[in-house]
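One protein chain is absent from this view; the other protein chains keep their places.
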Amino acid sequence: MTTARDVILTRLRQAAGPAVPLPELPRLNAPRSDLISLFIERATAAGTEIETSSVERLASTIIDELTRTRVNRVAMWEDRLLTQTRAALRATPLEVLDPWDHARESVAGADAGITIADFAIALTGTLVLDCSPAHPRSTSLLPPVHLAVIPAEHVVASLGDVLTRTGPLPSALTFITGPSRTADIELTPVLGVHGPTRVKVYLLT
Amino acid sequence: MRVALFVTCLIDQLFPGVAEATVTVLRRCGIEPALVPEQTCCGQIAFNDGFWPESRTLARRHLDLFEGADAVVTPSGSCAAMVREFYSMLLQEDHNLTARAHHAGARTYELTEFLVDVLHRSDVGARFPHRVTYHASCHGLRGLGVRNQPLQLLSRVQDLELRTLDGVEECCGFGGMFAVKFAGLSGAMLETKMRAIEASGAEFVTATDASCLMHIDGGLRRQRSSVKALHVAEILASQ
Partner (left out) sequence: MVVTTTYDRRPTTVFPMTKRIDFEQNSEKALQNAPLQATLRTAMVRFRALRISAVEEIPDWQALRQHAHDTKAHALAHLDRYLEQLERQVTGAGGVVHWARDADEARNLITRLAGSSGRRVVKSKSMTTEEIELNDALEHAGCEVTETDLGEYLVQLAGERPAHIIAPVVHKSKEAIAALLSEKLGVPRYDDAQELTRVAREALRRKFLEADVGISGVNFAVAETGTIVVVENEGNARLATTLPRMHIAVMGIEKVIPRLADLDVFLTLLPRSATGQRMSSYVSFLTGPRRAGEADGPQELHLVLLDNGRTAIHADSSMRESLACIRCGACLNVCPVFERTAGHAYGSEYSGPIGAVLTPLFEGLDVAGDLPFASSLCGACGEVCPVKIELPRLLLELRSRVVRQRGAPVAERLFVWGWVNAMKSARRLAIAGKVARVVQRFMSAVHLPLPYPFSRWSASRELPTPPAKAFRERTL
């Protein structure tokens, strides 16, 4: 019995003409300016807030942010970079949702989601988030605010640089450039359509 | 260098002044172009309309007539583009002709690109004391890459005040048979172009293609505008 697969592949093989070479990957001009400042400039242009911080100050900085914005519930990744912050948050009245507590209704009800970013792309102002049991996808998606922590050494120039550095691919590798947006209504830019309305990056130097 | 003048059917029949101006300008640059009396049409209108066999008849004739010239110069971006860009597509099934088509294409020039890129002239001794705005005809612009040459030449015309045209690279709406097949759309595109021309404050609108100018002029006169259309060659020939 001929399957759709057989039919389609047969047609394609029959139509194949002369071989066409696969082009080598182009060597693109690398950005000239300092990557960190380029990332800050481009991410800011895309609507991301950036605050420089340090490993020592991170926990208190985040608590200040959450207190200031009157956050009650926060969804959070588990990560080496966030250990101190998690411990500090547990000492507050804030409700902290761990990765294994990420039932969708509860994360949807969180006021903020805290993740790290594996990489930041300077050329486009983009954060790169992987996915694993300790790093759920919805943390950076359901709550209206996304806070992302990234060490400055993880800022690279381009998407190509991320791809050469990243190991085997996770189930989801997410590239985030600013808050959720649309311009569908009369081309008026509106932030916070389905994803977060605010994205804030803590750049650890 | 043996230079032949490719008049184009449109200019021959409807705008002979443009051909005369072209000859004048070339003579001022020390070129005496051969007029090739047997020439008629490159076949573009039939080609664009999908009538390829009919177009081929005229294309073959064109190739034969202009075989001997070192350079073929035409005051028409679209006709030059037809030869350079599309003759090889039109004649691809005839192996004998494809090489000749390529060769012809390499030797065919629109007037302003011939003056600037081949003769290396920007000043052709012209004077035209008026406000002029330039419309970038599509085939010359995108087909041949004629972008700066007309502006370079116009900038050296004495007493000419060049006004920028809003949407300079937007199509005027002619497009051959498109102008009659989709007359509504063609008219709407013309309307946009005319509004930009009026807004530029120019007294004259110019371009490298008589077909665009015929269409634009038709609209300007219908609207009783004071702006007149004039081919780049005619401006360059003025003294």
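Annotations
By written order: A and B. Residues from 1 in each chain.
The rule is short, and it goes like this: contacts are C-beta pairs under 8 Å (C-beta built on N, C-alpha and C of every residue); 3 or more make two chains touch, one makes a residue touch a chain.
Since the structure is predicted, the reported quantities are computational estimates derived from the model, not experimental observations.
Although one chain is not drawn, the whole complex shows that of B:A19, B:A202 or B:V232 it is B:A19 that touches it. Residue-level contact of subunit A with the missing chain is found at 3-5, 7-9, 11-23, 25-26, 28-29, 42, 45-46, 99-100, 102, 104-105, 108, 121, 123-126, 131-133, 136-138, 141-142, 158-160, 163-164, 169-188, 190, 192-196. Hidden from this view is one chain, which touches subunit B at 7, 9, 11-17, 19-20, 23, 35, 37-41, 43, 45-52, 54-55, 57-58, 61, 86, 89, 138-139, 141-143, 169-171, 173-191, 214-215, 217-219, 221-222.
Keep this in mind: only the chains that are shown with their structure count from here on.
Taking the mean of the C-alpha atoms as each chain's centre, subunit A and subunit B sit 53 Å apart.
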